[in-house]
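Here is the structure we will look at.
Let's look at chain A:
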Amino acid sequence: MDEQDKSIGKRNTEHVVEVLDLTKRFGKFTAVNRISFEVCKGEVFGLLGANGAGKTTLIRMLCGLLRPTEGVARVVGYDVVHHPERVKFSIGYMSQKFSLYEDLTVAENIRFFGGIYGMKKKDLAKAGEAMIRKLRLEGVENRLIGTLPLGWKQRIAFSIAVLHRPGLVFLDEPTSGVDPVTRRQFWEMILETACEGFTIIVTTHYMDEAEYCDRIAIMTNGIIAGLDSPENLQNQFNVSSMEDLFWKITRERKTVDSITGI
Partner candidate 1 sequence: MRTILIIIQKEFLQIFRNRMILPMIFIVPLVQMLILVYAATMEVKHIDLLVVDRDNSQYSRGLISKLSGMKIYRVAVIPTAGKEAETCLLDNSADAVLEIPPDCERLLMQRQNSSVQLRMDAVDGMAAGIINQYTSLTINNYHKKWLASLMPGNAGNDLSQIRVIPRYWYNPGLNYKHYMLPGILVILVTIMGMFLSAINLVREKELGTIEQINVTPIRRIHFIPGKLIPFWIIALVELSFGLTIGWLLFRVPVRGSLLLLFGFTSVYLLAVMGIGLFLAALSRTQQQLMFVYFFVMLTFLLMSGLFTPVESMPQWAQTVNHINPFAYFMRVIRMILLKGSGFRDILPEFISMSIYAVAALILAVWRYRKTI
Partner candidate 2 sequence: MKRFLAFTIKEFRHIHRDTRTLLILFGIPVVEIVIFGYVVTNEIRHVPVVILDKSKDVTTQKITDRILASPWFLEETKVKSEKEIHDLFKRGNVRLAVIFGQDFEKKLMRREKVPVQVIADGSDPNAARLMVGYLTAIVIQAQKDLNKGMDKRGRLFIKSRMEFNPELKGAFMFVPGTIAMILMLISAMMTSISIAREKETGTMEAMLVSPLHPLQIILGKVVPYVVIAFIDAVIIMALGGAIFGVPLKGSLFLLIGEVILFIFLSLSLGIMFSTMSSTQMEAMFLSFFALLLPTVLLSGFIYPVEDMPVALQWFSTLMPARWFIVILKSIMLKGAGFLFVWKETLILAGMTLVFLLVSIKKFTIRLE
């Protein structure tokens, strides 16, 4: 069993996420319909789509929060269906609601989540200080999260998600409800982190954010209607902007199969 795991690990060091025919049904409704794709190490991978396209459901399955109905998904080498808990050691997650505890301070949130991930006290203290410095929140660490502006919460949530240095980070609509300037600043933060070697999987319904990604998968009604780098997709579909791309793809989804890119 161990041998097999190791060899699986070795074969797929290039792919941090491998998804094959992944499906999720809620009763009669199919939220995610036989999706297949791979994500490489160090990539910034975007999942684009309108609300209800299935992005969040997909992410939840990859994080081990939701059990797939059919199909296989391997995240950081572990099968999501059989070993969801092992997956969780090596990933970070930031939800749509920036789930921090509003009635705890910044520092308390840091200590809490760091501790849950098993970070040692010293390491946690150092990482926490570094985080505060990086975010320029000195003097703010003892304020309750609930009192902070949305943009700050966003950055704090992200930083806490990567505090324990997971190789792979899932961000589910991390920029929802935030103004364009703050959004852009946030993406700078994401890209910085990517440069440090993290793999980042982001979902969003903002088309312009696709430009920041190495590759994007456009989702509509539970399937992937297009998957490639933003430029390639624009060329492929003969459009000059992401909005047009999205428009065209979702119109034509019936004739376009999901494309797996390498």
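A word on the picks: all candidates are chains of the complex that A comes from, given by their letters.
Just a few scattered comments:
One rule holds in what follows: contacts are C-beta pairs under 8 Å (C-beta built on N, C-alpha and C of every residue); 3 or more make two chains touch, one makes a residue touch a chain; residues count from 1.
Computed from a predicted model, the values in this text were never measured in an experiment.
Among the candidates 1 or 2, the one in contact with chain A in this complex is 1. Across the complex, chain A meets candidate 1 through its residues 63-67, 84-86, 88-89, 91, 93, 95-97, 99-104, 108, 111-113, 115-118, 144.
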